[in-house]
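A protein chain is absent from this complex, but the other protein chains hold their places.
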Amino acid sequence: MSSDWEAVALTAQLAAVTTLLLLLIGSPVAWWLARSKHPMKPLVEAVVALPLVLPPTVLGFYLLVFLNPDSVLGSLWLQLTDETLTFSFAGLVVASLVYSLPFMVQPLQTAFAAIGDDFLEAAATMRASPVDRFFSLVLPLTRRGYLAAATLTFAHTVGEFGVVLMIGGNIPGETRVLSIAIFEHVEMVNYPAAHSLSLGLLLFSFVVLAVVYGLNRRPVAGIR
Amino acid sequence: MSSDWEAVALTAQLAAVTTLLLLLIGSPVAWWLARSKHPMKPLVEAVVALPLVLPPTVLGFYLLVFLNPDSVLGSLWLQLTDETLTFSFAGLVVASLVYSLPFMVQPLQTAFAAIGDDFLEAAATMRASPVDRFFSLVLPLTRRGYLAAATLTFAHTVGEFGVVLMIGGNIPGETRVLSIAIFEHVEMVNYPAAHSLSLGLLLFSFVVLAVVYGLNRRPVAGIR
Amino acid sequence: MVQLLVDVSGQRGRFEYRWQVETPVDGVVGVFGPNGAGKTSLLRAIAGLDRSTRGRVSLGGQIWLDSAAGIEVPTHRRGVGYVFQDGRLLPHLGVRGNLQYASRRAPAERGWFEDVVSGLDLEPLMSRDVHDLSGGERQRVAIARALLSRPALLLMDEPLSANDLSRRRALLPYLRRIANEFRIPTLYVSHSLDEMVALTEAMLICREGQVVAQGPTAELAQRSDLREVSDIPEAGAALSAQVVAIDRQTALAELNVGQHRFSVPSRGLTEGDEVRLQIHARDVAIALDPPSRLSIRNVLPAEVVNIDDPGFGTYADVVLDIEGAQLRSRVTRAAIMTLPLTVGQPCFALVKAASIEEHPAFDLH
Amino acid sequence: MVQLLVDVSGQRGRFEYRWQVETPVDGVVGVFGPNGAGKTSLLRAIAGLDRSTRGRVSLGGQIWLDSAAGIEVPTHRRGVGYVFQDGRLLPHLGVRGNLQYASRRAPAERGWFEDVVSGLDLEPLMSRDVHDLSGGERQRVAIARALLSRPALLLMDEPLSANDLSRRRALLPYLRRIANEFRIPTLYVSHSLDEMVALTEAMLICREGQVVAQGPTAELAQRSDLREVSDIPEAGAALSAQVVAIDRQTALAELNVGQHRFSVPSRGLTEGDEVRLQIHARDVAIALDPPSRLSIRNVLPAEVVNIDDPGFGTYADVVLDIEGAQLRSRVTRAAIMTLPLTVGQPCFALVKAASIEEHPAFDLH
Partner (left out) sequence: WSAEATIAVAANFRQVALQIADVIEAETPHRYRIVAGSTGALYAQIRNGAPFDVFLAADLARPEWLHSEGATTSEGVLTYATGRLAMWMPGGDAPVTAETLLAPNVRRIAIANPQLAPYGAAAESYLEGLGLMEKLRSRIVMAGNVSATYSLVASGNAEIGLVATSTLREAGVEEDAFTLVPASAHRPIEQGAVLLKRAADNTAARYWFEWLQSPDVVPLLKAAGYQVPEALAAE
């Protein structure tokens, strides 16, 4: 069971790192998509949504091919870190970034699009720079959207395993995450272990989510 | 390959039915979540997000247990239709509804929350009933949110296969969907078939998404 | 003529209100009061937009709210039109879309749409996006929208505040005609006494969540004890009059007010018209000798019936009786002492023609 | 004293503008014009909120826009304060939050925050949510917010339109003091000539995307050819004067306007004060004989220098010379014929004390 704990820790770490990185990557992408009138915009939107339509194992398979040590990215990573990108935690993170990107971008884009220029203009006349406006105005006004995006991303990263299994190789302590552990218990028809781990995961997730949503209950003034 | 075409058709059908049903189910749920100040709200929000955190195969396993012919739901369905719920298209739909629910509800909730009472009040003073207000005001104002929700739901239903594999029984023309077909090709190391099917799926999805997003480019007046 | 009954209480945050209004709404009833008095809150309570309101609201026979009996008709079934202080044009519809949103849901009436659109000068704006309107244009669209829903009761919250003076002058008679001709009972919030006198027959004066006075506009505009409450800049008189003659060359109209003759600009007037005169106290001067060779046209023999002297400050109001009708004149306390003026004294009231404002029924066509 | 230079063109939808302004902004410059004239668009172009604007904008030595040189300073670095016509308080911050949003990003100045808050009567509102404010309260918060950002140029778009008269009267001198004492150059859009005369030294008059006139307020308010354009209800005069004596008992102040004596209410005045007088043409009557025993205090010997008779309609304006100073009087054309009045004729100008409005420097403490 200690290996299950290892898996839990690894999962939490993976989901947290992925969510954080996607917050950083997804915010500017979503902002551009919400605000731009560029003719390429629909194409970019479509590309962002694409990871969704491929079955995870298949996506994992292609990632495996694109990240292997002989690939451009894989060999670069190998040179830099002396480790392969596939079958490593870093590889898992890269894969998670790809398949969870739409979960971050779409809700953020919706939230950003709902902010009128009015308030941004008002803030600009109070000497707030674009970056300042983002943190002092956009962020608080889209709190609900960020919550949705982060929740979906985190949960999806916890739950996903097709991709992870493929690209991570299920190596204990390195790439064997919780979802794979549960999957293995089911595979080995060790139902009691699968049940208890699933139940634990469910209860934990439920408590975390309920707390997060509970904290969010105070309605954002005016954005009801 | 003809069976692959069957799988394509089935997938499109499943995704369409699921998306439609979830539009109907998700809208009131999201509306309630966006507007209510009920103390139970965070709990309901957490429950809605839960399907995300379970690995699909595990979710499929539990659905298998809850929908089997001896279960409450399964036996009811058996009496009504003389068919088992598992291994049928209907069963796939039920499963898809469960695991895609958060993808519909979360973006809608974000979008609904961004509509101020102001416009709803204005519409009410023009004799618009609550239902009328929903269709004449809320729907157009949350077009972007609906688009995100429907895209995520549709794409996720197309891409998901862990659950479907578990509960569908892979019956050609009934429950053998595209993701399973691709998965099979990869497993059988029939890479050329997997590649062409994946590429087809990708291109098709890309075109559909690009068209959808392209049509949406005309910004909703005032909601920029 | 319908009866509006409001007897409700409630609160919005720390602001508590207890509205008690019982008034026939024949034409336009004004709602007057300082900022924060609760005028908007009153309108919201009547429209049913404030769910915390408890008590009774009814219009004519229609009961809209009766908390004791558990009746609460939702806003969309009350048939109230509302011009919001902050506009609230629906952002996803253009100007035409906003107007149609209202008219499609209202009882049909031939030609009404066109009447309203042209009456409010909206033709050039019809295909505009609501975000592209100027402040004044937006207000006019909001008014049109409310009219087009053909409400049983029209609630207007400072509908003309962003309009320029000439526009306001053009719209006031139009609104008056709407209320009179189409018999749409209206509550009208404004900070402008001119608008009140021009448009309303009766007025409610609000302060701190209560109606502190209610009655005919002409009467309320006289009461100096309400001045501070109501922020009415200066009291005056609102009199009904009839056009008896028109002089085309000088563009003056001769009016009868009771026994008296007034001359006012003739623009838009025809013989026999009923008009309303607004005479600010500050536009009435008093002479003890009959004035000679003066540019002021309306000089009327009068008698001082009361001197409303606060005992401090610069001004006092003198109430004059002119063969039964009452007129107020605001003069300096210095003038009262030096002329001097006393109650019962005969004198002459000087009313400058230019300060008489007439508001004839305005023709749309 | 800074120089504002605007020479830009651009368009918003079908509305095209070509602004050409070059004016020192010493205190408050008024922006006047009918609805849809483009006043808001002008302010937006100056603030840099309209990205399609091309041309040059500079304030003092600071170049904000020079399309030819490829210079375009973004709004947040121009240091403009903006009171929007539609408020735009940030919805996620309360009243205090909105004020702090501005003040935190502005150059610090001790006591400024408290001064503004108390000057605009905002203490009771500080802990409010911006959604819970009444219309007038919201406008005051918006003004305070703009002041707190200590802008290099303050742009105000109808900032007082939702305020009641007494509040407006209290705020005007305050805004004037802000502009003068803190030397914040200000552009001020309003539909009210009273506000213009009370607040501004110079004025721009806009029409259809252009500045059609620009100059001292006192002068522009005289020009009858601008009346229709500017929707100035009636022309008048704005004169500078000095308090020479105060009579406590009658609460009257004796003023010197050039050689003449005026008496006005003494409230807030002390001997030696410089004040501005606004005399509406409609508040000036003309007598040919010296009037006797009249409540009108200010009777001045004058001479008719011009008769501005349009040849039709009810009124004509008579320009009077009173020992060098000019005053306008609006009288009926009938009066001109019957008195009769001719150019060069000696006469008496009757100015009612009550129609003289003084706006002394207002003390905050």
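Brief remarks on what is shown
The letters A, B, C and D name the chains in turn, as written, and every chain counts its residues from 1.
Simple rule for what comes next: contacts are C-beta pairs under 8 Å (C-beta built on N, C-alpha and C of every residue); 3 or more make two chains touch, one makes a residue touch a chain.
Bear in mind that the values here come from a model prediction, so they are computed numbers and not experimental data.
Shown chains touched by the undisplayed chain in the intact complex: A, B.
Touching the chain that is not shown, out of A:L14, A:V29, A:A49 or A:L64: A:L64 (per the contact rule at the top).
Residue B:F87 is the one among B:F87, B:F112, B:F134 or B:Y213 that touches the chain not shown. Taking the complete complex into account, A:G169 is the one of A:G116, A:P140 or A:G169 that touches the chain left out. Residues 57, 61, 64-65, 68-70, 74, 84, 86-87, 165-166, 169-172, 184, 186-191 are the ones on subunit A that touch the missing chain. By the touch criterion stated above, the residues of subunit B touching the omitted chain are 61, 64-65, 67-70, 84, 86-87, 165-166, 169-171, 183-184, 186-189.
Going forward, only the chains that are shown with their structure count from here on.
At the far end from subunit B, in terms of centres built from Cα atoms, lies D. If you average the CA atoms of subunit A and of subunit D, the two centres end up 56 Å from each other.
Once the centre of each chain is set as its mean CA position, subunit C and subunit D turn out to be 26 Å apart.
Across the assembly, subunit C contributes residues 86, 129 that each touch 2 or more other chains.
In subunit A, the positions touching at least two other chains are 222-223.
Of all possible chain pairs, the ones that touch are A-B, A-D, B-C, C-D. Contacts from subunit A toward subunit B in the complex involve residues 35, 37, 41-43, 45-47, 49-50, 52-59, 61-62, 102-103, 106-107, 109-111, 113-114, 116-117, 144-145, 148, 151-152, 155-156, 158-162, 179-180, 182-183, 186, 194, 198, 201-202, 205-206, 209-214, 216-217, 219, 222-224.
Contact residues of subunit A toward subunit D in the complex are 118-119, 121-130, 132-133, 136-137, 140-141, 220-223.
Taken in their complex, subunit C has these residues touching subunit D: 12-13, 15, 33-36, 40, 85-87, 128-129, 132, 134-137, 157-158, 161-167, 191-193, 231, 233, 247, 250-252, 263, 265-267, 282, 285-289, 291-297, 312-315, 329-335, 337, 339, 341, 350, 352-355.
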